[in-house]
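To start, the structure itself, in structure tokens.
A single protein chain has been removed from this complex, and every other one stays in its place.
== chain A ==
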Amino acid sequence: MKINRIFNVICVSGVLALSSCSNDDDATPMNQIEEPATYVFERNGESTVSFSGQTTRIAMSEELVSAFKNTTLTEEQLDAMFAHIEGANDFSEASLNASDKSVRSKTAASRDYFSANTTEATAIKAEFDGWIKGQVAEVFPNWNTTATAGAAGVLQEAGGGSNRYVNAKGLELNQIFAKSLIGALMTDQALNNYLGTAVLDEADNITNNNDEVVVEGKSYTTMEHKWDEAYGYVYGASDTPATPNANIIGEGKAGDDNFLSKYLSRVESDSDFTGIATEIYNAFKLGRAAIVAKEYTVRDQQADIIREKLSEVIAIRAVYYLQQGKNLLTNPTVDYAAVFHDLSEGYGFIYSLQFTRNPETNAPYFTRSEVQGLLTQMAGGTDGLWTVTPEVLETISVAIAARFNFTVQEAGS
């Protein structure tokens, strides 16, 4: 243990006493939780933190989302990137090709939500497959055609802005795929798989962690590793994974990927929510320290904080994009490319709500069927987003914000 490392020493009895407002002469002996200043954990001088599988899946997801704009690719090639098989030449990066990891296998695949719900898991995977199919079959052939209501094509944003490629309903499938993946892969795996007791405490995990029995050939216990894997779905693309907030907090900072890290950064930069990135990071850190100290109640309290806050990030971004789209729609000269872009991002974040986790109920803040109801309201018409009204967007925004601890106005600006 390095002498210059700063430790935050918290006595658990103190924490419990404060939170429960009870008398403070609790005599139960407690392990001290030594919370490091950064996400650095070591055993015998060797780091015990590992989440390379998450880093790999984030990188695969990035390449796949970019590939949605490469019209030379076939549906089979995109499918292969989604459901990568070890050794196949699906990616530009050799290390990804060599990997045995796949994005699709971890999509809607958490222990808590989907191990006994393969019906929905299969339906969700099929929706992701459908977006790939729609992009290749419907959008690619119309890459240079101007989109109109009922016909796929391209629209350029005002002021000589970006081109947006949409299907017949005005939906930008690359945006929907990417933002839905934030829920179905990163959030679902982190909140409903690795932070859940079903995974953390599986088999002999508690005994082994208590006895510091490490995984064969590794420096970490299984429980430590599971927690790190949750961490990796948020921070796995960071160049400085022990201090990832360096690229998340502050002016001009945009996170380290185009998924959770980026949108956590966006929410953090909204003055109504400043501090959320630190809360999430600290909860990850304290929870991991609690595992080292074998204090599982503290660990689970941190998991609950992470669940609540990351769920909030998704909901805030959903409302934000709906409000952006609503404002653009009310302009006298409507910039449909910008509207569809914002609403397609919003669509993906709404889709992601079914993977959120309310720590009080251990269920998503919006069920799958509720999410489907919201999406039908927004894009269910024959011409989809071409006919959505500002009133409907406001209604959906209000409905989402009502289940969280923020207002439409806070999220929308």
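One rule holds in what follows: a contact is a pair of C-beta atoms (placed from the backbone, for glycine too) under 8 Å apart; a residue touches a chain by one contact, two chains touch by 3 or more; residues count from 1.
Rule of thumb we're sticking to: contacts and distances are computed from a predicted model.
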item	value
Choices "Putative lipoprotein", "AtuA-like ferredoxin-fold domain-containing protein", "Aspartate carbamoyltransferase" or "Peptide ABC transporter substrate-binding protein" - which one is the UniProt name of the chain not shown	"Putative lipoprotein"
Among A:Asn44, A:Ser271, A:Ser369 or A:Asn405, residue touching the chain not depicted	A:Ser271
Candidates A:Ala158, A:Ala198 or A:Val398 - the one touching the absent chain	A:Ala158
Contact residue for the chain not shown (choose from A:Tyr336, A:Tyr365, A:Trp386 or A:Phe404)	A:Tyr336
Contact footprint on chain A, counting only the chain that is left out	146, 154-160, 258, 266, 271-272, 324, 331-337, 342, 413
